[in-house]
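Rest of the complex left out; these chains stay put.
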Amino acid sequence: MGKAHSYGYRVAPMLYQLPVDINVAAIAGRDAKGVESAANNYQIPRWTTRWQDLIEDPNIDLIDICTPPLTHSEIAIAAAKAGKAIICEKPLAITYAEAAAAAKAVADANVPNAIGFNYRRLPAVSLMKKMIDDGDIGEIILWRCTWLTDEFADTATPFDWRFDRKIGGSTIADLGCHVIDLALWMVGDINRVNAHSTTFTKFRSSPEGPKEVTVDEASSLFLEFASGASGTLEVGRVGVRRPCDMLIEINGTKGTLIFDYSNLNELKFGSSSEDIKTYGMKTIRAEHTTHPFSAHWWPIGQGVGYGSSFVNQIADWFATWPKGSWSPDFAQGARVQAVVEAGENSAKTEKWVSVKN
Amino acid sequence: MGKAHSYGYRVAPMLYQLPVDINVAAIAGRDAKGVESAANNYQIPRWTTRWQDLIEDPNIDLIDICTPPLTHSEIAIAAAKAGKAIICEKPLAITYAEAAAAAKAVADANVPNAIGFNYRRLPAVSLMKKMIDDGDIGEIILWRCTWLTDEFADTATPFDWRFDRKIGGSTIADLGCHVIDLALWMVGDINRVNAHSTTFTKFRSSPEGPKEVTVDEASSLFLEFASGASGTLEVGRVGVRRPCDMLIEINGTKGTLIFDYSNLNELKFGSSSEDIKTYGMKTIRAEHTTHPFSAHWWPIGQGVGYGSSFVNQIADWFATWPKGSWSPDFAQGARVQAVVEAGENSAKTEKWVSVKN
């Protein structure tokens, strides 16, 4: 994530006219060797192993948190108290209570705050949101997403921290939080969740013998939106030859939108208002100068990648410097965490669970 | 369905060497005009409005049931008692109890019996099954299917019998039964089901004023297989510009298979045993002469359509005439109905429901 954030800070000022010069002044990390090397790679002049050093420095205006999830809320709350603007990688915390505390801290401190749900700023995803807001698909009735990776697909992969629920995040949380953010953003509040989780390889080898895997390898969720729409979400890390394949489809009363991350510069769109003679769906090339972000990048047809989302979010956020108001913010981070937690609880209890709102 | 079955009887003897001449001798239907017209279209020499006439005719060896679902089991049981071979369109019945009764009747009568889950005999679907049996994807862990149509997508479509649960089938039953058959066939028994159903347009216009829609427009199901595999199924009839789009993906411990009905001559396959240099999935052109059924059809690259499945099932079944044993049979029809019914019950109770086996 450090690489992606550095890329964002480095490229945004070149492609966008920002009202402020961005100066990445210092980096903190637990391991001296690692943080020194990162500082060199990303050409950051100063490094430290105490993150508190950055928060205590009056010359630093903004704290960007890319540490492991367990530490997010603590750092964020400290930074808020110090009056810093804050960008925090997802998830905001590993429990809803902590996420809500961090959201309260930034509200109390009244500092600009953002959470790194970067997929929102892929041009095609932004266009999807814009088309929904423009009424192009009418009222949303069905939302679905499948996100498959092959991270855990090899049953011979030995046990490590990712398989230990005390340290590693659930698959619902790790993969799910990004797309739950998108669902809340595009469709609105989620009232209730029903989830089913499975772990197929229940034990994995370690030097001390087989260890029990305590995270879910795959989970499915039903989502009941406040609007009356229904959602289906499946996340899994055991899909052979599925490197990082996220597919989102939204069906509205007047149209359908489909985003396939494996072809991220395209957006599929079907509309019932189009002539039946051309019945079908259109593959929008989401790179036209009139599309979100695209005028700042390359001519249509050339394509951007994952990295562009980090550039675009930096550009959006800093465009309003120093006041904010940034989006998605910590409040949204907490809202996502509430859905994640409801999903994790439902998988345990095998019942519908209401989302804390 | 009469058209598709007639097509099967007409084409199968031309593409396959069958041990028997098929002679479609008579057709029955409730409406005299309609059945006379069908008899003319399909060049069937005799017609009647009493289906009993066919069962009572000693010269008729086989009864093919294409009537509305409500009547399937009654006709099937009568035909079984008369010692006829029986081909019955799906679903076998509209309750599990009736389906089980029909299955018992053919078992008692020891007559060849088959149910029209024709998608099994699309070449690419057959190849999918064969590759699973050959171990090409290892043990199955995840099964998922999304099937979207736009039959109910227009909210202005007035009320008709399809929206009345007393007459029309649920979406779980109508779309679901075909793919539940495939799931049972490829993955094995289903132990438990959890379902969520929604109707977005709750009232539809009629000459007598708005009428309540009592069928589900969309439903999602979690499936728990006896093998330990997990399944996710979503069926919906409100997908704008989704004419009849069925997508099935199966993830195994060693590979992934994907069938997309909108390109029905292809099958996608990813294998962890292939060289990492070509990391990705292969699009199998399921028309090679070594693939199921393909040698009987056109040279590779030419493509077959939906109709081919009806031809292939007739060919398979009649290849063993007069003894049978046909597949899928009535027992399988009942097995599918048990899953459908568990799904319908779960949607009502909002709880996991065990499947009667």
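Going in written order, the chains are labelled A and B, and every chain counts its residues from 1.
Definition applied: a residue touches a chain if its C-beta (ideal position, glycine included) is under 8 Å from a C-beta of that chain, and two chains touch if they have at least 3 such contacts.
Just so it is clear, the model here is predicted, and its values are computed rather than measured.
Within the whole complex of this structure, the shared sequence is present as 4 copies, and 2 of these are drawn in position.
Here is the rule we go by: only the chains that are shown with their structure count from here on.
For the copy pair chain A and chain B, the superposing rotation over Cα atoms measures out at 180 degrees to the nearest 5. Per-chain CA centroids place chain A at a distance of 40 Å from chain B.
Against chain A, the residues of chain B that register as touching in their complex are 137, 141-142, 144, 146, 148, 150, 153-155, 194, 196, 198, 200, 217-218, 220, 222, 224, 228, 230, 232, 234, 236, 238-243, 251-256, 270-272, 279-281, 350-352.
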